[in-house]
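Missing here: one protein chain of the complex. Every other protein chain is in place.
And then chain A:
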């Protein structure tokens, strides 16, 4: 009996031999040998394999540090001013709209005298 990891159920499920001999996600082995020593001016190791990248560098690690600051601020306000502005606008429109709506419904429920 062969097994594979099902990404759907996140559990091991039965598989055929073909899955065992051609495992999902198997990548070609990258050589772990050290590159030959260069005695001339060392060149910078490129971190991107493409000539250019669409979105520039990966900002996720900085954002992770930023959002993990333990300042007690809830997640929806953690970025400070822009979050506050958006929150206040949303609240104002929603609560204001509800009050307007209740008035409109009250008026609409008044009988129209012929």
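Here are some notes:
Here, a residue touches a chain if its C-beta (ideal position, glycine included) is under 8 Å from a C-beta of that chain, and two chains touch if they have at least 3 such contacts; residues count from 1.
As a working rule, contacts and distances are computed from a predicted model.
Looking at the choices "Small ribosomal subunit protein mS26", "Anti-silencing function 1B histone chaperone", "Cytochrome c oxidase subunit 3" or "Proteasome subunit beta", the name in the UniProt record of the chain not drawn here is "Cytochrome c oxidase subunit 3". Along chain A, the points of touch with the absent chain fall at residues 7, 10, 24-25, 27, 50, 54-55, 58-60, 63-64, 66-68, 70, 74-76, 78, 86-87, 89-91, 93-95, 97-98, 100-101, 104-105, 108.
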